[in-house]
Structures are given as structure tokens and as C-alpha cells.
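The complex is shown incomplete by one protein chain, all other protein chains being positioned as in the whole.
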């Protein structure tokens, strides 16, 4: 009988390392658990060589880069969830991803950008990673980050 | 004693025909049921003569057209919900509609656009169709569709 892999083991087998999170400021938005739902604050992509990526899809960044940014924001989401729950094994499923893409008025490939984050969730949680999703092009985002992912998870209490 | 009409009968009495949905791609965002809530992926307006409407409110489209598009996106939502639940009679109420209107920076009639979808929900579900709602003007939307409706329903298990 083969034991089921923990999510931490799966992350390792996939070669995925979650970022180390800074201590949250006390006044910062926080994760909220209500019933079986975990609401995660909007998360942006991780810094690259210490610098936050900044710019819009359709101008500074290509769709392919945007896909990497949405995956990167997904890694931040997972690190935040792990800290909130103690372990990612408490995630029963991904309920909802809502993507905000910092985009020009002409940009049309929002769904392709979101695939980066969506694929990450399915890689990590398999069938339980399938989720509801929506995405829109924002006129601007905080600190001019290219993408923000807002998310809801169902958890075991 | 008059039997209560099924939602399917009501749709017919209202002359509303829901669209035939394409088979969803396996990697696509999906409906998610958690507790009594059904999260529906963001839905856009149906194609007109095989072509997806494309453009912005305040430029290519008038508010009156936008209202029809938001109703049309609502029909897509209902078809998706019916497929997910087997029957629309399992809907206990519409909880939330969140509208993204593909709009110019000058556009101000987002609420009027949303009335198309809001009215549809009340027509179909009557008192149970009353919902919470928000709407914003997006800088751009996927494939340049004019409106996307994100939604949550309460369902009977």
C-alpha cells in the first residue's frame, strides 16, 4: 500500500519552493477563515532579484511573461495559505481565483495570463485544484505590479 | 391547488431559451460547490450569428447594447448552472453578481448595463433572484468582450 504524498512532498517532487514570507505588518490585510472557507488577500508576483516586477501587459510585458507572473503570484498565495493553516494538507480544494491583470485597453489575452496560476493549483492539489475563475484587465494596480490574484480555498477544520 | 412551476417551465413561459454549451476543455475553470454555495466562472455574452461581440462600452457599444450583453451573459451563467446542478430547481437564491464592464475611462452607466443581467435573474427566480451586486469598468477584458458576469448561487444539496 502506497501512502498518499503530503502536499509538501508533492511540492518537493515538482521542484516547487515556496517563498519565505516577510513578517506581516500588524495593520495589514490578513487571511480570514469563516466556516470552511479561507479568504486570502490579493497577492502579487514575487520579487525578481529583490525587485518587484512593474508594468502592464500589452506594453512592458508579453503574455508569456504575464503567465509566469500569475504563477509567481500563485506561489505567494500558497505560501500565505501554508502560514495561515500550518500545512497545505488542510486545503480541501481551491474554490475561486480572481485575477486582476494590469493591462492596456487593447490587451485581450487575460485568460492565457491566468493559466500560469491555474496550472500551478492543479499541479499542487491535482483534482482538488480545479477551481472557479474570473479575470479582468485593471487600469492600474498597486505599485504597478503586473498581476494580482485574489483567492478562496475550502479547508478542513 | 396549483402546482408550483419548475424553473424550466418558467423559462418556457417567459420565452427564454438557454444556450447549448460547448463541451468544456478539461483544463478550463469549472463550477465549484462548497457548502451550499455554487461559484460560477466569469461568463461573457453569447455569440451573435456565430461571432463573439467585441468592443467597449462608451466607444463601440451603447449602454442599451451593454444591457443586452449583460442579459446575454446571464443566459450563459444560467446554462452553466443548469449543467452543473442538473436542474435550475436546485437554486435556492442568487447570492452575488459581480459585473466587469469593458469600458472607456469616461463611461459612467455601469449600473444600467448590469440591469440586463439583474432583471433576468429576478424574472427567472422571482424573489429568490434578488441579489447582492457590484460592478466596475475594466480597462480591458479577454477577447475584448464587452461584459463579464461573475456569480455565486446558494443551492439545495
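By letter and in written order, the chains are A and B; residue numbering begins at 1 in each of them.
Everything that follows uses one rule, which is that a residue touches a chain if its C-beta (ideal position, glycine included) is under 8 Å from a C-beta of that chain, and two chains touch if they have at least 3 such contacts.
Remember, predicted model here, so these are calculated numbers, not experimental data.
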| item | value |
| --- | --- |
| Identified contact with the non-displayed chain, of A:89, A:119 or A:150 | A:150 |
| Contact residue for the chain not shown (choose from A:40, A:68, A:130 or A:155) | A:40 |
| Contact partner of the left-out chain, one of B:45, B:66 or B:137 | B:137 |
| Subunit B, residues in touch with the chain not shown (by the definition above) | 35-37, 58, 93-98, 103-111, 115, 118-119, 122, 130-139, 152, 154 |
| Positions on subunit A where the hidden chain makes contact | 27, 29-32, 34-35, 39-42, 56, 98, 100, 105, 136, 138-144, 148, 150 |
